[in-house]
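Just one protein chain is left out here, and the rest sit where they should.
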Amino acid sequence: MEPILKTENLTIKFGGQTAVDHVNFTMPAKHFKSIIGPNGAGKTTFFNLISGELKPTEGDVFFRGESMAKYSSVERTRKGLGRSFQITNVFPNLTVIENVRLAVQSKENIRYQMFRHFTAYKDLQIQAEKLLEVVLLSNKANAIANQLSHGEKRKLEIAMLLALDTEVLLLDEPTAGMSLEEVPAILDVIKQIKQTGDKTILLIEHKMDMIMDLSDSIMVLFNGRLLADGTPKEIMDNETVQNAYLGGLYDEHLA
Amino acid sequence: MSILLKVDNIHTHIGQYHILQGVSFEAKEGEVSVLLGRNGAGKTTTLKTIMGLTPATSGTVTFLNEGITKNATHHIASNGIGYVPEDQGIFGALTVEENLKVAMRKENDAARERQEYVLKLFPDLKKYWKKEGGHLSGGQKQMLSMARAFINDSKLLLIDEPSKGLAPVVIEKVMEAIIEMKKQTTIILVEQNFIMASRIGDTYTLIDDGETVQSGQMSELIQNEELKRQYLGIG
Amino acid sequence: DDTSSTGTTKDETDEGTTTPVSSEVTEEGGTIKIGVLASLTGALESYGKQTKNGFELGLEYATDGTLEVAGKKIEVVYEDTETKPEVAVQKATKLLEEDEVDFLVGSSSSGDTLAVLPLAEEYEKIMIVEPAVADSITGSEFNPYIFRTARNSSQDAVAGAAAIAKPGVKIATFAPDYSFGWDGVAAFKAAAEKLGAEIVLEEYADPAATDFTSNLQKIIQEKPDYLFVVWAGANSPWNQIADLKMQEKGIKISTGAPDIPALSIMEPLVGMEGFSVYYHTLPDNPINDWLVEEHKKRFNGEVPDLFTPGGMSAAISIVEALKKSEGNADGTELIKIMEGMSFETPKGTMTFRPEDHQALQPLYSIKLETQEGVDYPVPVLIRELSPEETEPPILNNK
Amino acid sequence: MELIINLLINGLATGMLIFLLAAGLTLIFGLMDVLNFAHGGLFAWGAFSGVWFYGLTNSFTVAIIGAILTGIVLGFITEKLIITPVYGNHIQQILITLGFMIVLSEMLKVVFGPNQIAAKTPPLLSGSWEIGDVIIIKYRLFIILVGILVFGIFQFILKRTKIGLIVRAGVMNKEMVQALGINIKQVFLYVFMVGAALAALGGVLMAPYSGVIYAEMGMEFAILAFIVVVIGGMGSFPGSLLAAILVGLAGSFMAYYVPALSLAVNMMLMAIVLIFRPQGLFTAKG
Partner (left out) sequence: MKTKFQVNNGILLVLVAALAVFPFVSDSRTWTILLTQIFIFSILAMSYDILLGYTGIVSFGHAMFFGMGAYATAIMLDHFEPTLSVFFLSIAVGMVISGVISFLVGLLTLRLKSHFFAMLTLAVSGLFLVLAEKWRTLTHGNDGFTFRAPEFFKDRVMFYLLVLACLVLVYFLLRRFVSSPLGRVLIAVRENEQRTKSLGFQTLHYKVIASMVAGIVASLAGSLYAISLRFVNTSVLTMDITLDALLMTIIGGVGTLIGPIIGAGVIELAQHYLSGLAKEYPIFERWIIFFGIIYILAVIFFPRGIVGTIRHAFWKRKTNEPKVNVAPKRKELLK
């Protein structure tokens, strides 16, 4: 089967630094892959290259076999590459529900309609409300986004990604700063999506237990290079990964 | 050990919202006090209230036996309280070097020494010395934010979720650093990572719905499965 | 509560009964109302005030202080156009509609004036244009209700040419790069060439520029006998003309003398020969003497300035016209009377030319000199240029 | 050749003058990100008070000091009353500073009268030298020197102290700077006052240059200053200097070679720079 997402020699340089260095990776459809790697390894940059936020200095991204080079981030989103952001990135002065509704509107492809009142699109509102329920944020639907606490913003971020309903989901540390008791709920959401089985998910996380729990495979980035790509087990046993990334914390936690 | 900071029944309003509704706890000198609670409980707001960023509408904050409840933020900071905000507060257009330079209150040998120490702790920062803060990776920003607070000899550090976004190995380093810092300063830590919190915390304060629910020694909490399940969803 | 309120009403009515007595007196013969539009705020404020002061004095003079003509009381309403065309139109309409004025006078800017012209025609009221100079007011935009006591750009130019142009003289011009400059130079060129002079260079500069030396440099290279400057606005090239030693290089400077505040910055041009529309020592006639004296009396010693006599002339022309019409302020009637009408002003005799209603008037050939006790260069009379000499071309093709 | 030298020198001098006008705005608008439309008013007040002091004492030094003091005082008032409530909010800044601009320039008329006023060049600095066909106006040389001096001082201050960093950091995240123990309000106040003083200095130096001052001069030159700060790249002194000299030279050469376009030269220059370098010539660094 044709991989849904593929990169060839994907490279980007910032000045002298090569943040992503000739990364070749393939991603079968409906697969769940996690990306790990030390801070500054190039994970977020890798996402930025896939989603089109950044243009590669070399190499290319292929989505369903098609080169993405000529497409802007906007077009890639529309084609089905959706992403969430590591640093919370929402519409600060709009309400939570409006934030989500905008994403739903994009999914429904209502773009240049300028003569009907937006409330006439009841479906958008309903979908947005549903999504807020999913991420446990219904109670804040009418709060202004920048009044949310950090963790709440993370949930909003996820809701907006889900709203886009894209085929590929790029999740950049979705649970960073989320409270312990709520992580499982979000995990459930992600699991459910995975179980529905029609999404391809690429996840960046530093929470190892979560990764182990969810991933079909894990890839490791190191200094911009693809160090390893394999089953969770393989990766956990990889010595470099253990020393340079995990340290002792992970073992201890398991123990 | 003397009490360095005392927060007594503070209430904080932001706009017309009544966010904190009675938070109380103490930080003893040389200890790490951890604030725990779920998202939106009011942990960050508590730190901001101490810093004078969202001043308390009632209740008192006492630091070194002096009321600082209504003091201006910069006074509070120059009294010796350092702050690592949860959104890191990096000055995006300034380089790593400049970010640290702005933060450094006195440019003396001690400060330079601390800077050396911090850079050893986070070698990435040294590596990207001239890079703009806004171009750092998420974890690097977190490191920079901590470095900025560490290079002044603060008597008290308020650290809001330092571990988020950090690689496990770095979290370990941060823990070490905090344990190291503890020798010189007192720390109030907000942390979701319970492993980390339990390892370095001396005392804990549980906040929920803007109120203190419980405080005590960390060791007690570790054993109190009931409490952990109720408020932290673990155990 | 109740009683006190009735009390006040009573008071008011009491007072009210006394006032009408006096107004009844004036109503016997009716009133003539005049609306004066001028820039009383903004950049042209000082021009506006000159017009206003002149107009007040003019009415007094022409009516011997009675402010009545042909048995009718004259009332004046002044309105500030703020040098914005839309405000000018708004205020003019207010004058015409609410105050029901019989005459309009104004205004300080050509733009404001042009915007108001059609209203005069629509309401069939005489409008005396003062001191706006654009040729088009009595040219392409002319309508029969428009009379102008102010001199126009062409008259300035003719006067400017008369002062310096002779066969064989080479002249360069320097002007701001907009209508005022272009019109001025075009008219000057025509007049100067008629007198046999040769225009060797026309330079235009951004009026808001900080630096004019490039333009001046070019002029220096052309080595003309004269540099004729058409200028308006506060920012001016005089300093730089002096700095570049143009006069030492044998280029004589000539321009129109402006109002007193602007004269004070012309120190570097002492010695230059040019023309003047008015300076209080230039005309020699009793009206001017009266004006200077009254003006000093009223405005703590200040002398009348550039556009004060214009305001006065406008007032005199209206009173004279009304005298002839015996108080009839009907526009169409007045046109007949005023076309060709001559009247005495501080600048001597003016005559509304029948074709385009432009007042022909004397202008002055002058030289700038320093004078004891005066802290600005003073225009000193070389000779008076007669109305015939400065007669501008007729541009309204009627 | 002489011609080119003449055009160069005059363009350079005009450029320096424009730089002096824009220097204050480089701090206030470029660094502090305050859209201060009242800047022109501060500038005009500098010119008027300077000319007034000069008339009083006949000393240009006193005039300059007087203007700078006026600038400082007005800067203090402006910051405290007008700017403090609107930091970070451009929309409110536009409205309130435009209002204050109106007040400032009308107050000029109340205090100094509505007429334009002659500004004399001090004898020592007036006149010009002629070397062959090259004419050097003394006052322009003086302006060039002052320009270099101001540039040097501010480069030094901004490079050697943290002040520039602190201001830029404060604009990005005021709370964080305070949490680092810096009284950012006071820093902003002082920087604003310095900016206002620079505006006033620009005003008093401008006065003898054109020989005349008038209440409306503020707005006219403020727009020029905004242009320079923006194409220079917001908050960069070298950028502003370069942009100002570019504007000066472009004006000087265009007026000579393509006079038909000289009305449009500033706008064209700005359009060209921004289309090819959308962030301006320099970016603020230190």
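Note that the chains are named A, B, C and D in the order they appear, and that numbering of residues resets to 1 at the start of each chain.
Going forward, a residue touches a chain if its C-beta (ideal position, glycine included) is under 8 Å from a C-beta of that chain, and two chains touch if they have at least 3 such contacts.
Note that the coordinates shown come from a computational prediction; the quantities given were computed from them, not determined experimentally.
Colleague: For the chain left out of this view, which of D:I77, D:I223 or D:V258 touches it?
Modeller: Only one of D:I77, D:I223 or D:V258 touches the chain omitted from view, namely D:I223.
Colleague: On subunit D, what residues meet the omitted chain?
Modeller: Interface with the chain not displayed, on the subunit D side: 82, 85-86, 90-92, 94-96, 98-103, 106-107, 109-110, 223, 226-227, 230-231, 234, 260, 263-264, 266-268, 270-271, 274-275, 278-280.
Colleague: What residue numbers in subunit C mark contact with the hidden partner chain?
Modeller: Residues 40-42, 78, 80, 82, 84-87, 89-90, 93-94, 96-98, 110-111, 114-115, 117-118, 122, 134, 136, 140-141, 177-180, 182-183 of subunit C touch the chain that is not shown.
Colleague: Mind listing the subunit A residues that contact the chain we can't see here?
Modeller: 51, 53, 72-75, 77-78, 83, 85, 89-94, 98, 101-103, 105-107, 110-119, 121, 139-140, 143, 160, 164
One rule holds in what follows: only the chains that are shown with their structure count from here on.
Colleague: Using the touch definition from the top, what's the fewest steps needed to get from subunit B to subunit D?
Modeller: 1
Colleague: Mind checking the centre-to-centre distance between subunit A and subunit D? Centres are C-alpha means, answer in whole Å.
Modeller: Computed from C-alpha means, the inter-chain centre distance equals 48 Å.
Colleague: Would you mind pulling out the distance in Å between where the CA atoms of subunit A average out and where those of subunit C do?
Modeller: Centre-to-centre distance between subunit A and subunit C: 74 Å.
Colleague: Report the topology of the inter-chain touch graph, choosing from line, ring, star, complete and other.
Modeller: Per interface graph, the chains form a line.
Colleague: For this structure, enumerate the chain pairs that meet the touch criterion.
Modeller: A-B, B-D, C-D
Colleague: In their shared complex, at which residues does subunit A touch subunit B?
Modeller: Per the stated touch rule, the residues are 14, 36-45, 86-88, 147-152, 155, 173, 176-182, 184, 206, 208, 244-250, 252-253.
Colleague: Report the residues of subunit B in contact with subunit D in the complex, numbered from low to high.
Modeller: 51, 53, 72-74, 77-78, 83, 85, 89, 91-94, 98-99, 101-103, 105, 148, 152
Colleague: Sort out for me which residues of subunit B touch subunit A in the complex.
Modeller: Residues 14, 17, 37-41, 44, 86-87, 124, 128, 135-143, 161, 164-172, 192, 194-195, 231-234.
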